[in-house]
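Notes to accompany the following structure.
In this view, the complex is presented without one of its protein chains, the others remaining in place.
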Amino acid sequence: MKSAYQKILVLLLLMPVTALAEWGLNMTPGVTPISKEIYDLHMIVLWVVTVIGILVFGVMFWSIFHHRKSKGAKAAKFSHSTTVEILWTIIPTAIIISLAVPATGLLIRMDDTSEAKITIKATGIQWKWKYDYLDEGITIYSSLDANSQEVAQLNSGLSPMDHENYLLDVDEPLVVPVNTKLRLLTTAEDVIHAWWIPELGWKRDAIPGFINDNWAVIEEPGTYRGNCTEICGKGHGYMPIVVKAVSMEEYEAWVDDKKALKLAALESQNKTLTMDESMAEGEKVYKKQCLMCHQANGQGVPGAFPGLAGSVIATKSENTLEHLYRIIYGKNLMPKFGDQLSDLEIAAVTTYERNAWGNDTGDLIQPKEVAEARKNQTK
Amino acid sequence: MKSTGTKERLSKKNKRLAIILGLMACSFYGVFVLIFAING
Partner (left out) sequence: MGTIAKDTHHDHEHKPTGLKRWFFSTNHKDIGTLYLIFALTMFFVGGAMAMVIRAELFQPGLQFVDPQFYNSMVTIHALVMIFGAVMPAGVGLANWMIPLMIGAPDMALPRMNNMSFWILPFAFALLLSTIFMQGGGPAGGWTMYPPLVLQTGDAFPFLIFAVHLLGISSIMGAINIIATVFNMRAPEMSLMQMPLFVWTWVITSFLLIASIPVLAGAVTMLLTDKYFATSFFSAAGGGDPVLFQHIFWFFGHPEVYILALPAFGIVSSIIPTFSRKPLFGYASMVYATASIAILSFFVWAHHMFTVGLPIKGELFFMYATMLIAVPTGVKVFNWMATMWKGSMTFETPMLFAVGFVILFTIGGFSGLMLGITPVDFQYHDTYFVVAHFHYVLLTGAVFALMAAVYYWLPKWTGHMYDERLGKIHFWLSTITANILFFPQHFLGLAGMPRRIPDYNIQFADFNMMSSIGGFAYGVTQLLFVYIVIKCALGGKKAKAVSWEGAKGLEWTVPSPAPFHTFETPPKIKKGMLENG
């Protein structure tokens, strides 16, 4: 932080030079053919308006310096001239048409999602992303990484400066192969979100009940980062998007791994947990999924997000089932976690909530009970 | 007396125009609600 003030001082003195050297000033050209075209069009328009600006403001300043009373200028009397008025209607129209032509072509090319090899559906959920690989039957959830989460708490006392990808990192990135036409569908579960990776050249809203389709061919392997770009509530700034573009072989290996993990999760249903295992696993799940609203101390945010410490649901034994239902199916602002968390994880986090922060009910929930609760509810 | 006559006439004219414009605003609202009532 020491250098920030110096930087500003230097910046004010030598803005063009230092700024170009140190900071990102311009749009990224990106890593897809479309993003590069967008960048080129952006640069064309930028130059057009810059040149117009220099000409128009140049004439204006010339007039300001020469036609001032203190220089003895006498006011002319003219108040219209049909010729120039026609001229400065036609010239801007011509410029605009010349910009609209390439823009139209590009827009039409962007619209063509045909012949995609891989289809992935991105679903925005407050406040994380769910990715369904529709051809492979894999689903992953992608939320803010634990490190950013910790630093981002109000008055955490931790400096974001040590974390290069602060707020731009996730626990599970979207993995895709390079040089393959990807079809990316966007939708949402609760409110409107928007999916954006600057390097892909576009953003698209994720709207509950509707599916938008988009495409991209990533040409360079690498990790590309973006954010949710439609305000979606308290956690809007905390739902980054990370795409990892890898070779086709790596991608296929990753898909196989994910499929194996999915089988393992199914088997965990039959496991019986001890209290210690539950509390450890439950705390992990709580930190990742629940902390944003219910807070680290379980007190919630009065008026918006109910506290769990000492709450009727989390302490009375007759409400155990209701507690599970709330987690599985959601209620009002509470999202449903049933699809996202395994029986084991739901059991563990329920146990954790019923025993942390002085709730001390001693209740120990098993994955089997969660499986039962999933069946019972007719919602 | 003549000047109060013109004043009143002007005041009537103003009120009439205000009512017309007010009705215009209401009809924008009304047409709008009607469209969605039919659609919904």
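First chain written, first letter: the chains are A and B, and each begins at residue 1.
Basically, a residue touches a chain if its C-beta (ideal position, glycine included) is under 8 Å from a C-beta of that chain, and two chains touch if they have at least 3 such contacts.
Keep in mind the model is a prediction, meaning the values are calculated, not measured.
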Just name the one of A:M27, A:A146, A:V217 or A:A371 that touches the chain not displayed here. A:M27
One chain is left out of this view; which of A:S70, A:S114, A:T274 or A:S317 touches it in the full complex? A:S70
The one residue from A:A253, A:A304 or A:L321 touching the chain left out of view is A:A304
Touching the unshown chain, chain B contributes residues 10, 13-15, 17-18, 21-22, 24-26, 28-29, 32-33, 36, 40
For review purposes, identify every residue of chain A that touches the missing chain, sorted by number. 1, 4, 7-8, 11, 19, 22-28, 37-38, 41-42, 45-46, 49, 52-53, 56-57, 59-60, 63-64, 67-70, 73-81, 84-85, 88-89, 92-93, 96, 99-100, 103-104, 106-108, 110-111, 151-156, 158-161, 163-168, 190-192, 194, 196, 198, 201-205, 207-210, 212, 226-238, 301-304, 333
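By our rule, only the chains that are shown with their structure count from here on.
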Distance from chain B to chain A - Cα centre to Cα centre, in angstrom: 48
